[in-house]
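Here the complex is missing a single protein chain, while all its other protein chains stay put.
So, chain A:
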Amino acid sequence: MGSLIQVDRIQVNCLVKDQFDAIALAAKPLLEKDCITEEFIDAAIERERIFPTGLPTKIGVALPHTEAKYVLKEGISILTLKNTIVFAGMGNPKESIPVQIVFLLAISNPEKQLRILQTIITIIQNEKMLKKIRDAKEPLDIYNLVKTFL
């Protein structure tokens, strides 16, 4: 899985007040590891307002991300939420989607990262896997689950 997903970029059972709070929290480990600039967070929040990323899977998922210029070193962080948070629907901003899992993507070269992006999509399409991720008690559990798909 390369170095894009790491245990210290996975946070479980988080309590946030809204979708923007969720994005900021998900970004924290990436900021601490110098993967993104500070501006990344506001840019990802702004982008989420205009081009939302909520997906209406059985367990709702959001894939916030933003422009490559805010990415210093590519990385992906994963956040699971204690409380369901409403994101707007991808391609349909009027749709409210209850989300429990957030994959924050700090990607600057999607062609190079295609495999990991496709893996995330494979996971999203697998309801059992989403359930396991949502119910995971430790970041390491999620890390090991995701690893089996790579």
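Definition applied: contacts are C-beta pairs under 8 Å (C-beta built on N, C-alpha and C of every residue); 3 or more make two chains touch, one makes a residue touch a chain; residues count from 1.
To be clear about the criterion, contacts and distances are computed from a predicted model.
A.B. asks: One chain is missing here; what is its name in UniProt, given the choices "Sugar ABC transporter substrate-binding protein", "Cytochrome c-type biogenesis protein", "Galactitol-specific phosphotransferase enzyme IIB component" or "FIST signal transduction protein"?
C.D. replies: From the listed options "Sugar ABC transporter substrate-binding protein", "Cytochrome c-type biogenesis protein", "Galactitol-specific phosphotransferase enzyme IIB component" or "FIST signal transduction protein", the omitted chain resolves to "Galactitol-specific phosphotransferase enzyme IIB component".
A.B. asks: Looking at the whole complex, which of A:Ile5, A:Leu81 or A:Ile124 touches the chain that is not displayed?
C.D. replies: Going through A:Ile5, A:Leu81 or A:Ile124 one by one, A:Ile124 is the residue touching the chain not shown.
A.B. asks: Residue-wise, where is chain A in contact with the chain that is not depicted?
C.D. replies: 47, 50-51, 53, 55-57, 63, 65-68, 89-93, 105, 107-108, 110-111, 114, 117-118, 121, 124-125
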